[in-house]
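In what follows, a single structure is set out as structure tokens and then discussed.
Removed: one protein chain of the complex. Kept in place: all other protein chains.
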Amino acid sequence: MGDIILTMKDIDKSFPGVHALDHVDLEVRKGEVLALMGENGAGKSTLMKVLTGIYKKDSGTITYEGKEVEFKNTREAQEAGIVIVHQELNMLGHLSVAQNLFIGREFRKGIRIDDKKMNEEAKKLFDRLNVDIDPTETMSNLTVGKQQMCEIAKAVSFDAKVIIFDEPSAALTESEIEEMFKIIRDLKKKDIAMVYISHRMDEIKVITDRVTVMRDGTYVGTLITEECSKEDIINMMVGRVIYEDPKTESAVPKDAPVVLKVEHLNAGKMVQDVSFELRKGEILGFSGLMGAGRTETARALFGADPKESGDIYVNGKKVTINNPQDAVNCGIGYLSEDRKRYGIVVQKTVAENTTMASVNDFMKGIFIDKKKEKEIADKYVEALATKTPDVEQLVVNLSGGNQQKVVIAKWLTRNSDILIFDEPTRGIDVGAKNEIYKLMNKLVAEGKSIIMISSEMTEILRMSDRIVVMCEGKKTGEIDISEAKQENIMNLATREIE
Amino acid sequence: MANKKAFGKLKGREAMVLGIIAAMVILFSVLSSTFRTYPTLVSVLDISYYITLMALGVTFPLITGGVDLSIGTGLVSYALIGGFLIVHQGVPVGVGILACIGIGVLVGVFNGVLIAVMDLPPFLATLCTCMITRGLGPALCGGFGVSWPSAISADGAFRNVFKFTSDSGTVIPIGIVFMIVLVGIMSFVLEHTRVGRYTIAIGSNKEATRLAGVNVKFYHMLAYIISGLFAGLAGVAYAATYATIYPGSGAGFELDAIGGAIVGGVSASGGVGSIVGAFLGVFVICLMKVGLPFIGLQANWQQIFTGIVLIAAVLIDVIKKKK
Partner (left out) sequence: MKVEKIKQNTLVKKVGFNRIVLIFVMLLMYLIFGGLTGGSFFGISRITDTLNYAYFLGFLSLGVTFVIATGGIDFSIGPVMFCCALVSGYSLMTYGVPMAVSLIMSILIGVLFGAFNGYLVAYWKIPPFIVSMASMNIAKGIAAVFTKTQSVSWPQSTAADGWYRNFVNMNGIPVGLIVFGTVAVICAVILNKTKWGRYILCLGSNEEAVRLSGVNVKKWKMLAYIICGTLVGIASIYFVAAYTTVQPGYGDQYNNEAIAGCVMGGTSMVGGLASISGTVIGVFIISLLQQGILALGFTKEYQYIITGLIVIAAVYSDVSARRRKN
């Protein structure tokens, strides 16, 4: 293993009300891939932002190539050779690939930008990385995977000595991840140090050399990847084993009535001929990799996006769903993965959000019956154990898990029988996760039916009665929980489609 | 080309606008025999100068995803102040012209600071400067109309830059030559310099541009300064083509320029647009302005039509995007 290139010591950073980093240490060596792991909110991204100058640290030292440094902005960090490949893509959709690669440092002839040279340089760069992208293509025409490759290529083009990958695989398909790993191995040979932030345990095992774990803004420890097991890492991350036994058998009777039947649903590339059934009291898991088309299926079913064809039956009756209104009227509720954007109105109160989908039931003449509204909101705050001082609290002040509960309350108030949970526990801490699980089990016990889209295998195996697996916009299989294993789900999720 | 796909699209749009212009010319010519005469051409060009200049400038804020509503009342106010200095303060014409352009740039800087530094919504900020410039001219010059020196006077040479009258009395609209040169220059600026590149980048994704280390505030501001500069130039062009400048006029001029730019393919939501397109789009508006009276619709119909054309142009984009 190479020499130490970067050391962060005793890094401390506070935001109003949050101690984001509490004397954190980090050490990166040349030619290694260091995994940086931790739960959401453990402080990984904050640490990297401190490193690259996006945030200013309160105290501590950063030593890079033997010298103490403090970058004022990303540009200074880039020039020194520390580059970050962001989780959310920083692309300029209207510009070409080459123009994106060299944005902010264009080649010039006098005042004229030398686009020709930029295209040539981009081509050289892609050749070196063995990726096939046309530098003159408009960025927005590329797939998300290719865009990610461009981001990596851009990082490499800075003559980077340290590259930080912030959840790079989140939006990639299996084959694209493979391609990216090839590039990473290549870079390793060139003695470049890499920090790899990811939640995917399997990737960590494949690509990284060491693992540094953070928890609640503190440094927990560093392990050699080869010498440790998944359990070890997870233990360090949460301080206890979270692995719970997967469900072994479905509790739903075989003859339970079908409440929702979807036949030959088509909506663009991401939803091709999807059919499935949902039974009363069942949790139907939707598994698959990112970009498999699960969210798109849910949104098309819910009428949030237009669909091309497909029949939907609710309780045996054929229904037309052209927009969310139709879906809600059929008793379907959708809980988006991105609550802040699609689930709640953060600047409004808990009570107002609770009755959002059913204001009509809370009318007294032409006025909204605020007393009745408050009653129902209070009822669900209690029933779901939502932590809020009162229902007049603005939702923006609630934590992620409690915001999720407000969304659930919204659909329960509407009396929706079919609930679509899209990544129900994303961005929610471990304790609150368990509460959401309990709640979902309680709901199905009460006769509701749930479609649960999840990218977490443990979640799928723990909660589902049946599992639908999707891959590249198609349904590739359906497994009963009694037969479900990680391996056969993964197999279906990555199946090559002719 | 650097950006084949986007470039190809714009070429199509430009061709379409050219087609519309041709169709309009044919339509008006068929319906009115007086339309197809040389004086009509001259009056179309006369009207086109100040609108073109405004459009060239406002294309930059539009591409950043903003807008500059202050150019219309602005140009009148700058021309008023410039003319006031020349006529009532005895300042040389050259200095008057520089003052006119200079105040335009200053207002551009003001807009830029409001939008790029203070983060105000562009339409609101420039709506305010629209009102401020509207008041500024009359407030400084006493609320009277001003006539810049006429073409025949000793100081009137600047008028010949736009409309050259030969000794025999023939009028040669050489202003169009300068317009084409300016279109060339601004096209170059937009497509081949950092100013243009970053203008598009800001309209495409401001945050990503900032993270790339670009001084976003500066370039964002620059877009409004360019707009102000061209509003100043438009003020000169307006003063040169028209006899008298009346205080309080100019409201609604900006629509002609912004409408023209959008008809020419500049996106109302930023990131897309070409100078040539904006230039051609302006001619659709100008032809309508001049042509409608020839087919028996009084001048005010033009206002209604411009509004409808603007909405139609944006609607086309919206519908295209849906597909």
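Per-chain residue numbering starts at 1, and chain names A and B are given in the order in which the chains are listed.
Basically, contacts are C-beta pairs under 8 Å (C-beta built on N, C-alpha and C of every residue); 3 or more make two chains touch, one makes a residue touch a chain.
These figures come from a predicted structure and were not determined experimentally.
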Which is it among B:112, B:138, B:232 or B:291 that touches the chain not included here? B:138
Which is it among A:45, A:225, A:297 or A:388 that touches the chain not included here? A:388
Given A:131, A:346 or A:490, the residue that touches the chain left out of view is A:346
Logged for chain B, residues touching the omitted partner chain are 67, 69, 114, 118-121, 123-125, 127-132, 134-139, 143, 247, 251-252, 254-255, 258-259, 262, 268-269, 298, 300-308, 310-311, 314-315, 318
Which positions on chain A touch the chain that was left off? 17, 302, 304, 323-325, 327-329, 334, 336, 341-348, 352, 356-357, 359-360, 363, 366-368, 370, 387-389, 393-394, 397, 410, 414
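In this text, only the chains that are shown with their structure count from here on.
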Between the Cα centroids of chain A and chain B the separation in whole angstrom comes to 46
Which residues of chain B touch chain A in their complex? 1-6, 188, 192-194, 197, 200-201, 203-205, 207-209, 211-214, 271-272
State the interface residues of chain A toward chain B in the complex, per the touch definition above. 73-75, 78, 86, 90-96, 98-99, 103-106, 108, 111-113, 115-116, 118-119, 136-138, 141
